[in-house]
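Removed: one protein chain of the complex. Kept in place: all other protein chains.
First chain written, first letter: the chains are A and B, and each begins at residue 1.
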Amino acid sequence: MKKSDFSKHDLSPAKGKVMSQNNSLRYALKFQGILWMSVILLMVVFALSLVMGQYRVPLEDTFRIVFSKIFTINRTWDNIQQAVVMDLRLPRTIAAVIIGAALALSGATYQSIFKNPMVSPDLLGVSSGACVGAASAILLYGSSIVIQICAFAGGLIAVAITLMIPRLIRNESTTVLVLSGIVISSLMSSIMSIIKFVADTDTQLAEITYWMMGSFAMTTFESMLPVLPTILIPMAVILLMRYRLNVLSLGDNEAKSLGINLRTTRGMFILCSTLITASSVCLSGTIGWVGLVIPHTARMIIGSDNKRMLPIAMIFGGIFMLVIDILCRTITAAELRLGILTGVIGAPFFIFILFRQRRQVQ
Amino acid sequence: MILEVNNLSFHYHNSPMIFNKVNFSVDNGEVLSILGTNGAGKSTLLNCIANLYKPVSGKILLNGRSMSRMSLREVARVVGYVPQIHTPAYAYTVREFTVMGRTPYIDAFRTPSSADYRIADEALDRMGITHLMNKSYTEISGGERQQVMIARVIAQQPKLILLDEPTAHLDYGNQYRVVQMICQLASEGYALIMTTHNPEHAIILNGKVAILNRRGVLGVGQAAETLSAKTLSELYGLSIKTIYDNDAKRNVCVVC
Partner (left out) sequence: MRNIKKSISLIIVFILIATMTAGCMKDNPVTTEPAKETNPEPVERIVTVTDMSGDTVTIKGEVKKIINLWPAGTSSFFVMGAGDLIAGLAVNNPGTMNSWTQLFYPDCVNIPALGGITPTIENIIKLEPDLVIIHPSTAKDGFAEKIREVGIPAININFSNYETMMQAYTILGEVLGGEYQEKLNHWCSAVETKLTKVRDLTKGISEADRPVVYYIAGQTDSLTTTMAANSIISDWAESAGGVYAPRLMELAASAEVTSEAVFKVNPDVIICGGVYQHIEKNALETKDGWKDLKAVTTGRVYTNPYACFNWDRFGLESQLQMNYALMCIQPEIASNNGITKESMINEIIDFYKKYTNYELSTTQAEYMLNGLRPDGKAEFPVE
């Protein structure tokens, strides 16, 4: 049999090959273009985040203050301006970029492992577990570092229970794993309701709500440092292993037949995303929507290949989170909760994405 | 011998035996077609050879090495698996999809190299579907998907290719083309095993045939001798005739 038998409708395969290779080149260029454009956009938003705020710091001074840490610059600003830029805006700006990127990355990871684009990083109960941990610590009047540790531990324990159930019932399929994730998540929300019921309405409840809605208001470099390793290292591991996500997203059997050790590879990804999500909850409370909406957006723009999609999703996540945080602290004098705005902006945006995808299919 | 199967048995947990002490072998350039009724366990047998299920007893030897002692990655470099056509959750392009065949050669912390892409492009070229390369895998037709799937397994560069009902869900023309493609691959030296519901495909391939019956017994032989009217009638519970056609130069099956 001849090759042409298989491609009768293609009159000149040679020409088609050249064309397609041009196409591939265009794809690569498109990726480079989008990558650099989004990096530049991220830098612009980053700078904006340092400049914008309720307290006026002149544009020039803002950058002088930042660079005065590196170069010697004549001081033309007062202490309050210094504190506003260095102690208020800079830490939360950096935190927003890291958390946005982290949540987008772990969301995309979960979506690939579970072969379901509707999955968010809290599928296995990380966020709800972390909330229970944080809320319990608040209930027992723990200090902020204790609350952080409890949130982290709560997230890990919840996922550990979720992972244990499929083993106990000797069915390690993805479906059972997702199901036990749902069970543990709702169990955690029930515990959460109990804690909220017991909590002191005047003091503790407010703090618990803080955890549930997320905020960068309390972020300082000191609070950021302890969680950085548990965010950045797993992020690096996922980024390096990201090609395996493509293969995992094909399904258990296909991944296995392509030589992937399902248990260790999937386990590694789950461990890393869990660490990332638990650490971000530690730092800023639970923030919904980012892990769901951002990977979708990145996929819509650059395609599904995780090799390209993940870096783009991370940058988009950083930009999105920064924009949300800028809005949170500038719209009113009151500090708005991130969760409110990510929902208000994320949900309609998600509908828009679904609408566009539907049109593309048609 | 690329593949030797010795006394292989399998049953699911707390379930009756699906196949019992099965023996066969496949060598370079050989095609083995597995026939059997629905639920006989053809796919299960294929999955055991693909290293997806662990047999209850017996041995599978790849180039004389026991498969159970090989890592998944080592197996994946020898055995390529073509599952039934399905729609993946994500719209990978055909090129991205094909290059995933290179996975057994890519380290865990790496992404495909330009050499990997070249091999994938060559596989697409061999299938004559270069023009599909940047199309989304979810948007092409079922026939085209089967071609891409085969391109991926070619990019995997295995010695043995397993195909799970490669003709299912395809129209008549595409079914024929896939069978032709399997012939072609065999002539290039690949060993192939496929499951099928159509005995004629086994006749066209004219290689080895294995018939798995409900009692878990596997009968193996050459297609020309094994696929008699009597065997087929017994297998499918119909009265089937085989008639030699002069134009096709082979037997055709007719249900009377």
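Note that a residue touches a chain if its C-beta (ideal position, glycine included) is under 8 Å from a C-beta of that chain, and two chains touch if they have at least 3 such contacts.
Because the structure is predicted, anything quoted here is derived from the model rather than measured.
Touched by the hidden chain within the whole complex are the displayed chains A.
Only one residue from A:Val84, A:Val119 or A:Leu341 touches the chain missing from this view: A:Val84.
When you scan A:Ile73, A:Ala217, A:Met268 or A:Val323 for touch with the missing chain, the hit is A:Ala217. One chain of the complex is left out; on chain A, the residues touching it are 53-56, 78-80, 82-84, 86-88, 144, 197-198, 200-203, 206-207, 210, 215, 217-218, 329, 332-335.
Keep in mind that, in the parts below, only the chains that are shown with their structure count from here on.
Centroids built from CA atoms put chain B at 41 Å from chain A. Per the touch definition, chain A reaches chain B in the complex via residues 1, 3-7, 10, 13, 16-17, 19-21, 23-24, 27, 112, 115-117, 170, 240-244, 246-247, 249-251, 253-254, 256-261, 265, 299, 303-305, 307. Chain B contributes residues 13, 47, 50-52, 71-77, 79-81, 83, 86, 88-93, 95-96, 100-101, 103-104, 106, 108-112, 121, 125-131, 133-134, 147, 156, 177, 180-181, 183-184 to its touches with chain A in the complex.
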